[in-house]
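One protein chain omitted, others in place.
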Amino acid sequence: MSTTRTIKALRAFVAERDWGQFHSPENLAKSVSIEAGELLECFQWNVDAAESNVADELADVLTYALLLADRLDLDPEQIILDKLERTGRKYPVEKARGRSTKYDQL
Amino acid sequence: MSTTRTIKALRAFVAERDWGQFHSPENLAKSVSIEAGELLECFQWNVDAAESNVADELADVLTYALLLADRLDLDPEQIILDKLERTGRKYPVEKARGRSTKYDQL
Amino acid sequence: MSTTRTIKALRAFVAERDWGQFHSPENLAKSVSIEAGELLECFQWNVDAAESNVADELADVLTYALLLADRLDLDPEQIILDKLERTGRKYPVEKARGRSTKYDQL
Partner (left out) sequence: MSTTRTIKALRAFVAERDWGQFHSPENLAKSVSIEAGELLECFQWNVDAAESNVADELADVLTYALLLADRLDLDPEQIILDKLERTGRKYPVEKARGRSTKYDQL
């Protein structure tokens, strides 16, 4: 399955409901944050969360994240890979291996 | 480009650094929330954000969201499409068209 | 020390810098979320966070929360106590004692 197909499904869903008018980049960024909070709620009091709840909330985070990417004409997978390359330079394997330390303290 | 390829790149990146030990579902859910906050910061005081900053922070949200999906053996695009179907039932086109009202008040 | 004195200090700080123009309720709500993400970052990869960092980020959350309360003419302690009463009715002692279960599943 490819992101392109998923994004097309999201676009059709939004267009049918004429919801594009609400999807400013700012509103979509707020929505990502709101849904990230609901995802976190699955883990509020314990580390084991019901997987179906997690899947549900994670889907909402991903949906708004993809809608924001699409709104800004960004290719979601390309920005992930571009960022990965930059992160790789900040966390070289030999220094970062097995450590969760932030790069400026490595 | 397909999610599968991106997830493979993420997996290799994490494995090289032996970071899987830090990636409990709970820690990844926290990370999604933290990065969602940084994404929102692009829009803190105004609605126009520098697009390169947004791309950068959105990439981080997507990265942790995909790592969480992968950790739980969830197909990211499948959970998006499954959720879209459920959302479609809560927001039927004829009722929801052009309105941002929550489903329980439609 | 009383909230009133703290709020007066916050008001003076904002007025001196003419920042009230940026402090719409929406922008303050975004700011609370952004700072909550930074607070959470202290606990991203482990449960023990440096206390001085936590104090710093918690102060930011509280600052924006108080500014939002003040912007809406809400008494922060009154809304806490009012909510506590409602929460008490949703979580009666005999049912909720020693359990982290959500009220609708108690």
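Worth a mention:
Per-chain residue numbering starts at 1, and chain names A, B and C are given in the order in which the chains are listed.
The rule is simple: a contact is a pair of C-beta atoms (placed from the backbone, for glycine too) under 8 Å apart; a residue touches a chain by one contact, two chains touch by 3 or more.
Computed from a prediction, not measured in an experiment: that's the story for all the values here.
Of the listed positions A:3, A:33 or A:63, the one in contact with the omitted chain in the full complex is A:33. Although one chain is not displayed, its contacts with chain A can still be listed: residues 22, 27, 30-31, 33-38, 40-41, 43-45. Taking the whole complex into account, chain C touches the unshown chain at residues 1-6, 9-10, 13, 16-19, 21-22, 24-26, 29-30, 32-33, 35-37, 39-40, 42-43, 47, 49, 51, 54-56, 58-63, 65-66, 68-69, 72, 74-84, 87-88, 91, 93, 96-98, 100.
Chain B residues in contact with the hidden partner, per the touch definition given at the top, are 30, 33, 37, 44-46, 100.
Keep this in mind: only the chains that are shown with their structure count from here on.
Chain geometry summary: the mean Cα position of chain A and that of chain C are 25 Å apart. Chain A and chain B have centres, each the mean of its CA atoms, that are 2 Å apart. Multi-chain contact residues, meaning those touching two or more other chains, occur in chain A at positions 30, 33, 37, 100.
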